[in-house]
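Below is the structure I would like to discuss, written out as structure tokens.
All protein chains but one are shown at their positions in the complex.
Presenting subunit A:
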Amino acid sequence: MAAPESGDGNNGAARMVTLISSDNTRFEVEAAAASLSQTLQLTILDGGGGGGDGIPLPNVDSATLSKVLEYCIKHAPAAANGGAPNATAVDRAELERFDNEFVNIDQSVLYSLIMAAHNLEIEGLQSLVAKKVADMIKGKSPMEIRRTLGFPDPTPEEQAEMNAHMLEYGWAYE
């Protein structure tokens, strides 16, 4: 299992980049981890983010960004292996355990996370959170779904439409 794999591993000695959250917190992170973000990857390939100037992320606050980076750091090694074809079952199970725990968080944090994943184009994180939100919604009535997603209460008109729908598709809510 001791595979040095020194070949094309981006720059050998882990290159670091600095990310700056909307509230001006600086995060120093390995380029390989930050590159899980398609958006950041382009900047980093262009040589950005190193040295004193960081990459500003005006749409992501520090609490969200640290969570995002936690995910990226954990997933970077597997991503570097090209979707982990040679990852062991243990590694995969460990990642899965991490993922499950990772999304076991407050709903509002989940929404900030999925927004950040969307903006930064971190595909794996976005679908991980999407699955979690879907699980929260599964089996709920339209009204409960509205509440879960923080929609305002329905207008009388919308309420009437929802009722009509429930009548028509009542079996779906058994």
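Here is the rule we use: contacts are C-beta pairs under 8 Å (C-beta built on N, C-alpha and C of every residue); 3 or more make two chains touch, one makes a residue touch a chain; residues count from 1.
Methods note: contacts and distances are computed from a predicted model.
Within the choices "Small ribosomal subunit protein uS7m", "E3 ubiquitin ligase complex SCF subunit", "F-box domain-containing protein" or "F-box protein GID2", the name that UniProt assigns to the complex's undisplayed chain is "F-box domain-containing protein". Although one chain is hidden here, its contacts on subunit A can still be listed: residues 4, 6, 12-14, 16, 23, 25-30, 32-33, 61-64, 66, 69-70, 73, 76-77, 80, 108-109, 111-112, 114-115, 118, 126-127, 130-131, 133-135, 137-142, 145-146, 149-151, 154, 158, 161-162, 165-166, 169, 171-173.
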